[in-house]
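One structure is given below, represented as structure tokens, and several questions about it will come after.
All protein chains but one are shown at their positions in the complex.
A and B label the chains in the order they appear, each numbered from 1.
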Amino acid sequence: MIALLTRDLRLAVRAGGGFGLGLAFFLIVTVLVPLGVGPETALLSKIAPGILWIGALLACLLSLDRIFALDFEDGSIDLLATAPLPMEGIVTVKALAHWLTTGLPLVLAAPALGVLLSLPQGGYFWVVVSLAVGTPALSVIGTFGAALTVGLKRGGLLMSLLVLPLYVPTLVFGAEVARRGGEGLTVQTPLLMLAGISFGAVALLPFASAAVLRINLR
Amino acid sequence: MMPELGKYADAVLSSYAVSIALIVVLVALSIRRSRKLKVELAAIEERVKHG
């Protein structure tokens, strides 16, 4: 398992692995939004938590097809499937690798981008916390979507259509935590719900992803 | 015959029109596809039997 994780991480960091792409995409989205809605500080600071969340979500989405596509193309996924590791384990490791290479950098970059959007002072902490709690769910749900569309040519658009509705609860609660934190309100309820979704998704979805992957490799 | 719909006539009539149109289109498409496949399948079965 650890060998698989380090292999995936190394592949992602290597040139062409798309490690920096997600971050760059996140940056571009946050730069584009003020250009689109105008530079008023009051407006920006109001919508900053939502924008950061949507940017993170889209950056996550973009990097999903890399989870299985490369392995599927060169056939190493068949090797993995016949390895002693259970499919659920493979899927979990893949999701973890995706989170480490995409989710975690996004969490760390969010405060810096918050400056660009004049995020309210109290908001930084909660944006980071909500992203840290929520992005694992994004990775795990995304792995499910990637597993669904792994064998398809041009599956990227279809995968977005499948994955985005599944992202709704995470986005709602995550952005709500960040927003309330920014306004100095209590964040306990949405934070607990967000954590619940993350834990639930991490605990249960790998089984669905593994089942789907088995079907696709049949 | 027409009931007095008052100032909301547009809203009521357009929602009925939209809904009925959608249902009719759905039913028509379902029936058309059903007919088409019946014919196609019959042709294929015929070909398999005698071809």
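Please note the rule applied: a contact is a pair of C-beta atoms (placed from the backbone, for glycine too) under 8 Å apart; a residue touches a chain by one contact, two chains touch by 3 or more.
Heads up, the rule we're going with is that contacts and distances are computed from a predicted model.
Participant: Which of the following names does UniProt give to the chain that is not shown: "Thiazole synthase", "N-methylhydantoinase B", "Aldehyde dehydrogenase" or "Heme exporter protein C"?
Facilitator: Its record in UniProt gives the absent chain the protein name "Heme exporter protein C".
Participant: Among the chains present in the display, which ones are touched by the chain that isn't there?
Facilitator: A, B
Participant: Looking at A:L117, A:L131 or A:L148, which makes contact with the chain not pictured?
Facilitator: Hidden-chain contact among the options goes to A:L148.
Participant: Touching the left-out chain: which of A:L27, A:L70, A:L116 or A:V172?
Facilitator: Considering all chains, including the one not shown, the answer is A:V172.
Participant: Which subunit A residues touch the hidden chain?
Facilitator: The missing chain touches subunit A at positions 144, 148-149, 152, 155, 158, 161-162, 164-166, 168-169, 172-173, 176, 179-180, 189-190, 193, 197, 205, 208, 211-212, 215-216, 218.
Participant: Can you list, in ascending order, the subunit B residues touching the missing chain?
Facilitator: Against the left-out chain, subunit B lists 1, 3-9, 11-12, 14-16, 18-19, 22-23, 26-27, 30-31, 33-34, 37-38, 40-41, 44-45, 47-48, 51.
The working rule: only the chains that are shown with their structure count from here on.
Participant: What is the distance, in whole Å, between the centres of subunit A and subunit B, each centre taken as the mean of its C-alpha atoms?
Facilitator: Using C-alpha averages as centres, the distance is 42 Å.
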